[in-house]
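A single protein chain has been omitted from the complex, and every remaining protein chain is retained in its original position.
Naming follows writing order (A and B), and every chain is counted from residue 1.
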Amino acid sequence: MSTLILLAATGLGLAALYFLVASGLSLIFGLMDVLNFAHGAFVAVGGYAAWTVADHVAGTLGLGLALIAAIAGGAALAALTELFVIRPLYARPLDQVLATVGLGLAIPALLQAIWGADPRTWTLPGWLAGTVNLLGAHVPTVRFLLIAAALALLGGLRLLLSRTRAGLVVRAGVENREMVAALGIDVHRAFTGVFALGGAAAGLAGLLDGLYQGSMSPGDGTALLIFAFVVVVLGRMGSLTGTAVASAAVGLVQQFANYLSPNLGDESVVILLAAVLLLRRRDLKGRPA
Amino acid sequence: MTASDNQVPRIAEPILRISELTVKLGGSAILHGVTFDVAATGVTALLGRNGVGKTTTVKSVLGLHPVGGAVRFAGIDLRALPTHRIARLGVGYVPEDRAVFCGLTVEENLRLAEPAREAPRYDFVYELFPVLRERARQSAGTLSGGEQQMLALGRVLLGPARLLLIDEPTKGLSPKYAGQVALALGRIAEHVPILLVEQNLAVVRRMARDAVVLDMGRVVHVGDARDLLADPGLTNRLLGVSP
Partner (left out) sequence: MRRTLAALLALALLYAIPYSTIRLPGVFDGPLDSPGVLQLLAVCLVFAGLALSYDLLFGHTGIMSFGHGLFVTGGMYVTTILVNHAGYSLLISALAGLGVGLGAAIVLGAVALRVDGIGFAMVTLAFGQAVSLLVVSGSPGLTGGEQGQTLNAAAVPAALSGIRNTANLYWLALAYLALCAALLWWLTTSVPGRMMRAVKENQQRVEVLGLNPYLFKLLAFVVAGVLATGGGVVYLLLLGGATPTVSGSDFTLGLLVMVVLGGAGRRWGVVAGGVLYAYADQSLTRLSGSSSVAALPGLLRGPLQQPLFLLGVSFVAVVFFLPGGLATLPARLRTSTMPIRRMAITRRHRVTSGPVTGKRQEEVAPRG
C-alpha cells in the first residue's frame, strides 16, 4: 500500500512538472501555431537563474528569491524570443520552427559553457528535504511542492482565461485569430503575453525540476521538453484541462511502468504518443482531421 | 449604365475606393486588377458566380491577403495597415462562415467586439436582435445558423462602424431566418454603408443600390442594381441565374 502511495505521489509530482512545461507549449501552439522547440531552453535558464540565486542566499529566503529569479528569467527570455525571433518570422512558419530549434540547441550549450556540464547540486532547506507521512508511506516533501505549484498554475490560468479580457482574447484567438484581428484587436500583443507566460511557467519548472532531482544539468530542460510534447499532443492543444489530464496520465503511467520494469515507463510513454497520434481521427487541435 | 470602354465610373466621394487590386494566392492569381468604388451611403452589392473572387476582394480590403494595387478607405491608404487597425478605423467584417467563437458565450462574443474608446451600442444591437440578449449565457457553438449570423452581425454594430463588409449573410439559412436577417440588414443600411456579397438576388433587389459584378477576377459590370436585375438577359449572362 505504501508503495502505491509513493508511486502515485511521485507520478503526480512528475505530472506537475510536465504540466508546468506543457501548459505554455499548448497555449502557444493553440494561439500562434508555433511549435516552440526553444521551450526547454526557458526551463533550463529558469533553473540556472534560480540555482545561482540560491547559491548566494541560503535557506528559505534564498529559495524564495530563487523562485522569483526562475519565473522572471523564464518570462524574460520567452518575451525576447517572441519579439526578436518569432515575430519577424510570422509569415514563414517553417523557418519559425527551425529558428526555435536553433535556439533550443544554442541556449543550453551556452548554459553549459557558463556553468559547466557537470550537474550542480541543490541543497534543500530543512523543511523541504524531509518526508511527509501519508497513510504509512514516506513521501518526500518536494513532491507536494510540485503538485501544489501545478495546481496553483492550473487555477491561475483558468481564472486568467475565463475572467480577464486578455484571457478572452486568447480563448478566441485559439479558435480563430484572423477574426479576432478583424474585430480590431491586436492579437500580436497577446502572442507576446502568452509566450512570456509560458516562459514563466517553464522557468518555474526548471527550479522545481532541480529541487526534485537534487541537481541541475544543462540538458534537463530538453529532456523535460520531450515529455511535454507528448503531453501536449495527448491532451488537446490549447485546452488547459486536456493538458492537465494528459500530464497526470503520462506521469502516473511512467512511474508505475518504470516500477514494473526499469525504463519500461519511458518507453511506454513514447509508444503511447505514437499510438494516440495514429489512432486519433482529429488533428492536433481537436478539430476533425 | 454599363461601363464604357476601359473606364469604370468612379463615384465622387466614395467611402471605399479600390483600384487595380491584384491578389495571388498559392501561386495562382485570383484577382487581376479589380477596380470599383463603394458609395458612402446605401448598399453596394458585389455579385458574381462562385469562385470569381468576391470573398477574396473583401478579405483584401481587410488586409487578410497581400495585395497589389490600392485600397483607400475614407481617403486612408489601407495597404500599409495591419488588419486590426483597419477594423479600428470602422471597417466591420461579417465573414461567410460567420466565424463566431464557439467556445465563448454569446455575451463573451459581444464583449470581445466592444470598441476601445466609445460606449458599446448594446441597445441598438439588442433591439435588432433580441435573441442575443435572451441567449447571452449560451455557448455560441450551440446556436442555430440563423442565430449565429445575428451574432456575427451584432458584433460589428457595437462600435462606430463606418463601413460593413458582409459576405453572404443569408447563405444556408432557413427562409424564416433569411427574412429576419434581410430585414435587419435593411435597417442597418440606413445607418452604415454596406458592401454586400450575396447570391440571393431577392435580397439584392430589395436593398442594393449599386451593383458590381466580378467574373474571373475582374470587374465586368458596374451600375444600378435594380437596372441590372430588371434585365434578365444581362443577369443571366453575368451571374448565370435568372433574377
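To be clear about the criterion, contacts are C-beta pairs under 8 Å (C-beta built on N, C-alpha and C of every residue); 3 or more make two chains touch, one makes a residue touch a chain.
What you see is a predicted model, and the numbers here were worked out from it, not measured in a lab.
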Candidate in contact with the missing chain, chosen from B:49, B:79 or B:121: B:79
Residue of A:7, A:80, A:110 or A:253 touching the missing chain in the full complex: A:110
Interface with the unshown chain - residue positions in chain A: 35, 85, 87-92, 95, 97-99, 101-110, 112-114, 188, 222, 226, 229-230, 233, 262-263, 266-267, 270-271, 273-274, 277-278, 283-284
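We adopt the following convention: only the chains that are shown with their structure count from here on.
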Centre-of-Cα separation between chain B and chain A, whole angstrom: 43
Interfacial residue positions of chain B with respect to chain A in the complex: 62, 64, 82-84, 87-88, 93, 95, 99, 101-104, 108-109, 111-113, 115-116, 155-156, 159
Residues of chain A that touch chain B when the two form their complex: 165, 168-169, 171-172, 174-176, 178-187
